[in-house]
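Sharing a structure here in structure tokens format.
Note that this complex is displayed minus one protein chain, with the remaining chains in position.
This part shows subunit A:
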Amino acid sequence: MTRTHLTTTALAALLGATALGAQAQEVRFMCYSDGNECEVYDDLLNRFEEQNEGVTIEVDTVPYQAILDNLPVQLAAGTAPDMAKVTDLGGLAEYYLDLTPHVDEAYWEENFGNTLDWYRGDRDEGIYGMHSQLTITGPYVNATLFEDAGVEMPGEDATWEDWAQAATEVRDATGVQFAMAMDRSGHRIAGPAISYGAELFDAEGEPILVDEGFEDYVAQFVEWHETGVMAQDVWGGAGGSTMVDAAQEFINGELVFYYSGSWNTGRMEEQIGDFFDWQVVGNPCGPDGVCTGMPGGAGIVGFDQSDNAELVAQIIDFLAQEEIYAEAAARTLNIPAHTGVASEGVEYQDVSEPAAEALNAWGAMVPNLSPTAFAYQGYPNNRAMFNITVERVSQAVVGELTVDEAMQRMREDLDAAMAEMQQ
């Protein structure tokens, strides 16, 4: 009797454990934050866990560099997490999970139609990612320094030269360290280059990267470094294609004009506080009146190598729902890519006046973005072009190469990269 009882109990325990094991599903989400994004997603995903018993979503917050460097290797080796927040939207497209079978296609087309193509890579259809934050590159300006220097801030159609001159006057008058700085990034320099006439692609849509407009801007950019208008510490402060920003210099009040992007709004809001007045101004114009930045941003994608494909699709679909998406945008101070949320307007939470104005300013820049900028952002191999740009322009900035040599090397690097990618 006792023996039978023990056997039955053991079997029941074994079955119970098996059932529990079958029910429990763990999803790993590799996330990076510009501000508080991962914290907010973690909180929102707790709600999903409450609604779906047995589901655990581990939000692994990693540095941005890990998303750029480690994730591609993990994907290639088949050891990636189930989902991630990525910025190399087209470059990793071959690994994305097609959400189409698991979501309401019409809803996604209606609300994310503008950005779905960025995630498709070489494919013509399918839903591969939720664009979680639309970003635009552009300048932050220290308004207090302008006021202290008694220099008038250039107006809406001001050119890059106008801003360089004004920022230099402000620096000289106030004694701060730097007039201008731009993030060390191929993405950041692309907007100004397009404003100077860079086409980046030929008539057939094949990448060329270097043309007259591109070279003109790089020559100007290098000259600004030589003459001390641009902070040497950023583009001259690292090697390879490492991203370097100048946000801390701006936050410390040592920089007049900082070319970065909308994702830093939350950081500026939080870290500058009332230390000084700052504002976002429109993208400076090139010689022919083109005044564009680069669109971009980050998106949440699932990977087809995940064992929980359907669940991953459900989680991303949960985050894409209008109410949840709007809350995430409001709490992370990001510009929404969800057209429904954008048209309703986001009620940014606990936001100061400068931050609210900045967010509006970023929104106002969207119509001015050049089609070339959209094409560049959507090009699957743009990351290779960004990296080539950073490496070679940096060499020109520090004097290792002349601008002509740098341009020639960029052409050769692009040819070599394209040849490798086609093998």
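Here are a few things to note about the model shown:
Keep this in mind: contacts are C-beta pairs under 8 Å (C-beta built on N, C-alpha and C of every residue); 3 or more make two chains touch, one makes a residue touch a chain; residues count from 1.
Throughout what follows, contacts and distances are computed from a predicted model.
Missing chain, UniProt protein name: "Lactose transport system permease protein LacF", from among "Cytochrome c oxidase subunit 4B", "Lactose transport system permease protein LacF", "ABC transporter domain-containing protein" or "SpoIIE family protein phosphatase". Across A:G150, A:G239, A:G273 or A:G345, the single residue that touches the chain missing here is A:G239.
Where subunit A meets the omitted chain, the residues involved are 68-69, 72-73, 76-77, 88, 91, 177, 232-233, 236-242, 244, 381, 383-384, 386-387, 391, 394-395, 397-401, 405, 409, 412, 417, 420-421, 423.
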